[in-house]
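Only one protein chain is missing; all other protein chains are in place.
A, B, C and D are the chain letters, set down in written order, and residue numbers restart from 1 in every chain.
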Amino acid sequence: MPASPPDEERAALHVEDLDVAYGRALSALRSVSLTVPHGGVVTLLGANGAGKTTLLRAVSGTLRLHRGAITGGRIRYGDTALDGRDPVAAVRAGVVQVPEGRRVFAGLTVDENLRSGGLGLGRRSPALVREGRERVFTLFPRLAERPHQAAGLLSGGEQQMLAIGRALMAAPRLLLLDEPSLGLAPRMVARIAEVVREINAQGTAVLLVEQNAGMALSLADHAYVLEVGEIRLSGPADELARTDAVRRLYLGEETGTDHPSDAGQGVA
Amino acid sequence: MSEPTARTRALHWGRRVLPLLLLCVLPFYLDAFWLRIGLFSLAAAIGAVGLGLLTGTAGQLSLGHAFFLAVGAYGYVWLAGEPGPGLPPVLALVLAVLLAGAAGGLFSPVAGRVRGIYLGVATLALVFLGHHVLLTADSVTGGFNGRSVPPLPGFTDSDPQLVLLGVPFGAAERLWYLGLALFALTWFTACGLLRGRPGRALTALRDSETAASVMGVHVARYRSTAFVVSSMYAGLAGVLLALAFRRVVPDYFALALSVDYLAMIVIGGLGSVAGATAGAVFVTALPLLMTRYADQLPLVAAPGAADGVVGPTEAARYLYGAAIVLVLLYTPDGLRGLTRRLRTRRRLERPPATATSSREPTPAVRPKEHTP
Amino acid sequence: MSTSAPRPQATEPPELRVQEVTVRFAGLTALDDVSFTVSPGSVHALIGPNGAGKSTCFNVLSGLCRPASGTVRLGDAELTRLAPHRIAALGVARTFQNIVTTEGTVADNLMLGRHVHSRAGFAASALRLPRAVREQREHLAKAREIAELTGLERHFDTPVALLSYGDRKRVEFARALCLEPSVLLLDEPVAGMNAAERARTAETVRDVRAELGLSVVLVEHDMGLVMRLADEVTVLDFGRRIAHGTPDEVRGDPEVLRAYLGTETPQEDVA
Amino acid sequence: MTGLLDNLLSGLALGSVYALVALGFVVIFKASGVLNFAHGSLLLLGGYLIAVLHDDLGFAGALALAVVVTAAVAGALDRFLLQRGEPDPHAAHVQTIVTIGLDIVLVTDLSRRIGGDLLSLGDPWGDSVHDLGPVTVADSRLAAIVVSAVVIGAVFALFRYTAWGLSLRAAAEDLEAASLMGVRLVRVRTLAWCLAGALAALAAVFLVAFPAPGLERTTGQIALKAFPAAILGGMTSPGGALAGSVLIGLTEAFVVGYQTELHVLGEGFGDVAPYAVMVLVLLVRPTGLFGARGAARV
Partner (left out) sequence: STKAGDQSTGDGADGVKTGPGVTDSTLRLGALTDLTGPYATLGKSIVQAQKMWADETNAKDGICGRKVEIVVKDHGYDVQKAVAAYADIAADVVALPQVIGSPVVAALLDDIERDQLLTFPQAWAASLLGKDSVQVLGTTYDVDMIAAVDFLTRTKKLGKGDTIGHVYFEGDYGTNALEGSRWAAGRAGMKVVDQKIKATDTDLSAQVSALRKAGVKAVLISAGPAQTASLTGVAASRGLRVPIVSSAPGFAPQLMKTPAAAALEGMLHVVSAAPAVSSDLPAVRSMVAAYQKKYPGSPVDSGVLSGYNAAQLLGADLKKACEGGSLAREDVVKAHRAQKNADTGLGSPQDFSDVARPASLATYVLRPDPKAVGGLVGVEDAHRAPGVEEYLKSSGS
């Protein structure tokens, strides 16, 4: 079982004893509990197929699109119960997910992609939208260069920026990031890490799913390790980073590398 | 992935042979009306299997199936008939199928390049152009009134009387067996195609043209070959239909027929031979049966009765339309999905399947694969 | 390996030469006069910041994109004018940065990789000629073998759509291997894998290269992996080649540090 | 010269009527990937409603009510019979066939009500015509040109500039990503169907107004002509639908107008000519004139 969550009072996202199954019989998560405190950064590590994405889907309400369902447990964000709700409810509550593999709207322009980020919030003033866009453009100047390009024609990394930017347009209070460093150049990974810090500093809590454990652990206050659908380890990020299992499996430290930058992929 | 035991192998064979046996004894029990419906269904099943290959497997929509049925039907009539070369009917049958394939081949510049719904509407043109030709080229097609169909030798009522087990074997009974044989051939070959190399290549290019092409699949060639093969099945279906109708008329091969075929493969369940067959029977037989028995429904008046009441044909149409909607509402994977679901339910009552071996239907959402 | 027709290049893959390739998209030069050579049997890494043109270069190599100028040669064959399927038939296999699998099971996908090595056409498959049946059985065995090699044996009959991201990435890799290529193009093969899995994939790449003697072109942002695997590295930025050399040379290159790695540490090393 | 102008104008007029129908197809296809075979029956429904209501409500009232009711019916069909449960892009083909079933039911019912009648919609144009220089055009057709230009412009703006339009296009690209942005998939799509229904009712007016004799049970079949129009335009954009429709209208007008000169092609080629043109265009541009070219990169 996870260690007692840090600071019950300010805790924002509570996942309690969550069970998730795909289809009829395929159990993907078993009795998973996790907490993301208000304004905190929590990371979730785990091998391929461990169920990280599944957990995020459960929170954001898109499980049903994958013929999955919550079969037990509860998810609360603040006072809002999120289990069994649709994605709109999550967005309205301030919980926004950046999907795995970018998933930008390929046929829409960069600008339209950004505009689409705020769709869940209903009518908003143009000024507010403009402000959000400015914020994204300062975070990712590369996007500002081509607001009218079709998003599908951006390079992988550029799309990743756009995906994060799009989510930020919804002014989230809790950002669910599914492998944001995927396919990014080391410099960009560092940039994303910075961005996550910046966002967090502006008061947005982050639940970070990452394969780049070095970066994730350096960003997070608290970390969970998921294995085959169950939480195996959890604790403060720096403590966890020192455990053998994490070092071997997620930081790759015993693979006989001789370059210090191997594992961290150049997190500054 | 265990080795088949003797028991499962026997089951496997039983599941194939039994239905076939059943189909073989039907003529001893059914009258001409039913046999005719059966024959129509068999012919439709052959055509539907072909369309399933194109639409279900290769992902190419076609609304031009009626045209290829027409090519097969008229091809046979012309080749075996007078005016026409008057070839031996069996030869004419084979050539008609090839002719339909050739017609599909002629369309391959379009079929190889144009995709999905665009191809669907492009093939619509075939139906209209084809209909135009059937009416205009009356020296070959007989024009509006069509032509009568030369029977296959041995498949008429006037052939030497044959009485088996006290049942006289006329044209309907004999044609039934011909249809059955052709259908078995279709089933055999289509399954071979689907499970073999071409089937995989077609599935691949349906899901991602890019992936298929970088894995060595010649996309345009496979697309157009799929089109040709599907036309050949349609041609065969056309010949069988012609034999069943005894007369071919242009108006039958209209857009509605193409749409029917589309409905067949979806109602049956895309991508499988059994599904296409089930759908073909559903779409062909149901309206005919409903029309026949609708007057026995409550609230249905006799044909031609007073205004404002529902006549039997209308009732049949209502029911048929509703049946399509209901079947697809409750079994979105088609009739075949229904049987599969029943089977998994039975399996689920046994110990739960392990994660890797279960073959649940694919999930609803799959990331769209544009890239990089 | 008895099943497939023996490939002439099995022992010594031909050299892959990219010469002065330029690719333009409306208003944007994605590749600008890029040249490099992949010597037979080596691992050649192609790195660079996001949007540098690495994937575009792969698209040129695999025939999905036609360059405005320049040539690509594989041995004596010129690839720039060939359709993708012809290039595949010459023994060039690739994976995609964004997974591009087809529906169906892992086995189906791997069998697609065997496409160029099998012959059965429409007629043979329809009639289930013995030759087609035998061929199919043999290729299935081969596909299973490769699934084992890449750690997919557990998922062999699972629909790909049900796999997690990392596993799907592996399917792509295995599928490319099934082609028994002489040149393997890997676009970020370990993205989305954790350290242990990365190491394992790297191991596999190393193994197949040794076993099959193929050349590998690798696009990867995991510098550790690149350093470990690559014999040679070409660095692109804004479509231009900005550096070239052995991993160690490239790692110290100030231009590369500025444009790509963006870390201060190695710079100190250089100093 | 007069003949040329004449054909040009009647082609344009015809095209703009087709455009209203084609636009309905495009909106539905874009929103749900469904090829709506029931569009013809929605059209028939709209026309029938106007026909039976105009005596009591006047033409404008009848039209308004018919537009609302047809939109509601289209929306309800989509909401309760097509989209059930979760949005599912793979269900598009199944839903396409469901629309065939719906079409059968609707057409059966409406034909039963219409019987052999030829109903008038009581439109204000009657059989009046305008002389534009050397050629004569029916007023209803002039109205059709104006109305479809306005309506298509409006739909275009709707797609481009409103939140609904953006939601629709986002959902068409990627359902899951759109839902993560908080797009209400079900509602967005149902609204699109409502829009298409409204367009169908509107199109019915011009399809059966003067040069045509009135509403019959077979009126809905004219929707078929809009298939090639929609495809020619590329199936994705309102502007494309307009361009495709005008092209089809012109083709038809010219081939019929010059039928004597085109005798070699066989009598009655005017009806198949649009299809021939469509095939030729598709040969050159496999996704229509304005369709998204397989721009997806790899």
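Some notes on this structure:
Everything below uses one rule, namely that a residue touches a chain if its C-beta (ideal position, glycine included) is under 8 Å from a C-beta of that chain, and two chains touch if they have at least 3 such contacts.
Note that the structure is predicted; figures quoted are calculated from it, not measured.
Considering the intact complex, the chain excluded from display touches B, D.
Only one of B:23, B:94, B:249 or B:329 touches the chain withheld from this view, namely B:249. Across the interface with the omitted chain, chain D contributes residues 2-3, 6-7, 10-11, 13-14, 108, 111-112, 115-118, 120, 126-129, 136, 138, 141, 208, 210-214, 216-219, 221-222, 224-225, 252-253, 256-260, 267-268, 270-271. Residue positions on chain B in contact with the hidden chain: 28-33, 36-37, 40, 135, 143-146, 148-149, 165-168, 170, 245-247, 249-252, 287-288, 291-292, 302-304, 307, 311-314, 317, in rising order.
One rule holds in what follows: only the chains that are shown with their structure count from here on.
The geometric centre of chain C is 47 Å away from that of chain D, both derived from CA atoms. Per-chain Cα centroids separate chain B from chain D by 30 Å. Annotation for chain C: residues 55, 64, 96-100, 162 touch two or more other chains.
Shown for chain A are the residues that touch two or more other chains, namely 22, 26, 65, 67, 101, 103, 106, 152-153, 155-156. By the touch criterion given at the top, residues 25, 47-52, 55, 97-99, 162-167, 170, 188, 191-199, 221-224, 227-228, 259-266 of chain C touch chain A in their complex. Touching chain A in their complex are the following residues of chain D: 86-87, 163, 166-167, 169-170, 172-184, 292, 295-297.
Residues 60-62, 64-65, 67, 86-88, 90-92, 96-97, 99, 103-108, 112, 115-121, 123, 150, 152-153, 166-167, 170 of chain A are the ones that touch chain D when the two sit in their complex.
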